[in-house]
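Note that this complex is displayed minus one protein chain, with the remaining chains in position.
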Amino acid sequence: MIKLTGVEKRYGRKKILNGVTFEAGKGQITCLIGINGAGKTTILQAVMGLTPYQKGEITIDGEKLSPKMMEKITYIPDAMTLLPKMRIKDAFQFMADFYQNWNEKRAKEILNFFKLQEDERISQLSKGNTAKVNLLMGLAMDADYILMDEPFSGIDIFSREQIADVFSSHLVEDRGVIITTHEISDIEHLIDKAVLLADGVVKKEFMTEQIREDEGKSVIDVMREVYQG
Amino acid sequence: MKLFGKLVNFEFRRFLPIYISLLTIVFLIESVGVLSYSFMMKSEITESIVKHGLSKEQFLQDHGFISIGNVLSGFMFTLPIVIAAVTIFIYILFIWYRDWLGENTFIYRLLMLPVKRIQLFFSKGVTILIFVFGLIAFQVAILPALQVILKLIIPVDYRLDLTTQGLIRSFYYLKFLLPENFIDFVINYGFGTAFVIVLFTMTLIERSYRFKGIFIAAFYGISALILVFSPYILQGIMQGYFYKNELLWMQFSIAIVLSIISVFFSNHLLNRKIRV
Partner (left out) sequence: MAIRFDKREAVYIQVIRHFKEQIAIGEMKSGQEIPSRRELAQQLKINPNTVQRAYKEMEEEGLIYTDGNKPSIITKETERIEAIRESLITEAIDQFVDRITSLQIPKEQVFELVQLKLNELGEEDEKNHD
């Protein structure tokens, strides 16, 4: 389980996270929802130690972040982080060089699934394919937890469908997934848990099936209540 | 440790294209220097012997022996050394900034590698050292080759050929970079390494605190500089109490202490303060 307790982050005088507390379980898809600037990306970066926070605690299966943890948890940022000169196969080599949990077989499988070629250069990828390669790099690791930042933003409908298919596939089976989005409709039925953020705090945290069953509300109904009510 | 080697290899390969161009430029400029010197001297020989009918002895009395040693302190050898030094200096900063400011933000990947982050720091440092030593080795290696150019143009009777050691000794910058005395060698590269470490730390301060960091980094750098030269301030106060040698060792010790502090500080920044 990934657990955040009272995480606070200031940048200058501005409070970006104002005591964020929530949990994301293994074998579940947890979705961080909020408008841009709600602190979604910052939360993922804080979990990965990519940005400092001043207060609170983040643990992964009860442990704090450490170098060896980078094989247990992986982060797929919104932007391409591989070098433009690399070909996809160079990127594979880079990952294989540094990660014991890199699963080459799965990497090739996802490559086929997304209909990408090994020889394509990172700099030549379309926006949709960039998102897919990003996703691939994370999914091909045998990691227990995968964090994805806006996997659906700014890409074409077909790429979105393909990426959405990943969430109901064996590629995320038994893993803990946290994804951020400001647009829930693509994945409403794919997620287990929704965490609604605004102004750097968690406004509501709920299991989607439970809210549908107990209160007869869709995720968007709850969002409406929280953000507009 | 295996991963550290891979990191160094990776960093090395990233700069390799520019590095190879740099070595090529060094070689080309120096070749042109030797060529033009050789042809100039050859025409001098022709002129004095054929036109003025001087003897070989008279020529040598006027001009001395023709040797590559005469151009090693000249512009065509100073220029490439300056170019190389400036390039490497810029790369000491660029080796970090490229990971943030490059077309894609590679720093994400680096910080998420399953290695202690201070290893990134060391791998980049070692890469810089490799480039420096590589450059020196390259310079030493091409000197005999450059001398061959001279040999092909100037007849043996007019020449003074130098051994590799002689070449190094008559090349001012190389004499500094490759001192014969081992202690001098350690001191020179100790200062060099400390310089790189402090510069890296300043970079990381800026990368952690951004705008505010520029001032902290500047303060850090200036403080380090003052500290390293503080023995001379002390010397002023004590009115020349210390030997020159003692001052140097004091400076050296300060540089080492500064390096150690900088490494610990950088480790802290990389683990707790860095932002992508």
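Letters are used for the chains, namely A and B, taken in the order the chains are written, and counting of residues starts over at 1 for each.
The rule is simple: a residue touches a chain if its C-beta (ideal position, glycine included) is under 8 Å from a C-beta of that chain, and two chains touch if they have at least 3 such contacts.
Everything numeric here is computed off the predicted structure, so don't read it as measured data.
Undergrad: For the full complex, can you list every visible chain touched by the one that's not shown?
TA: It touches the following shown chains in the full complex: A.
Undergrad: Which is it among A:Ile29, A:Ala107 or A:Ala131 that touches the chain not included here?
TA: Looking across A:Ile29, A:Ala107 or A:Ala131, the contact with the absent chain belongs to A:Ile29.
Undergrad: Looking at A:Glu104, A:Glu209 or A:Glu225, which residue reaches the missing chain?
TA: With A:Glu104, A:Glu209 or A:Glu225 as choices, the missing chain is touched by A:Glu209.
Undergrad: Could you tell me which of A:Thr5, A:Thr21 or A:Ser218 touches the chain that is not displayed?
TA: Within the whole complex, the residue contacting the unshown chain is A:Ser218.
Undergrad: Which parts of chain A are in contact with the chain that was left out?
TA: Residue positions of chain A that touch the missing chain: 27-29, 164-165, 167-170, 173, 188-192, 209-210, 212-213, 216-221.
Please note the rule applied: only the chains that are shown with their structure count from here on.
Undergrad: Which stretch or stretches of chain B touch chain A in the complex?
TA: So the residues of chain B in touch with chain A come to 3, 6, 10, 14, 102-109, 111-117, 208, 271-276.
Undergrad: Quick one: in the complex, what on chain A touches chain B?
TA: So the residues of chain A touching chain B come out as 45, 48-52, 67-71, 74-75, 77, 79-84, 94, 97-100, 122-123.
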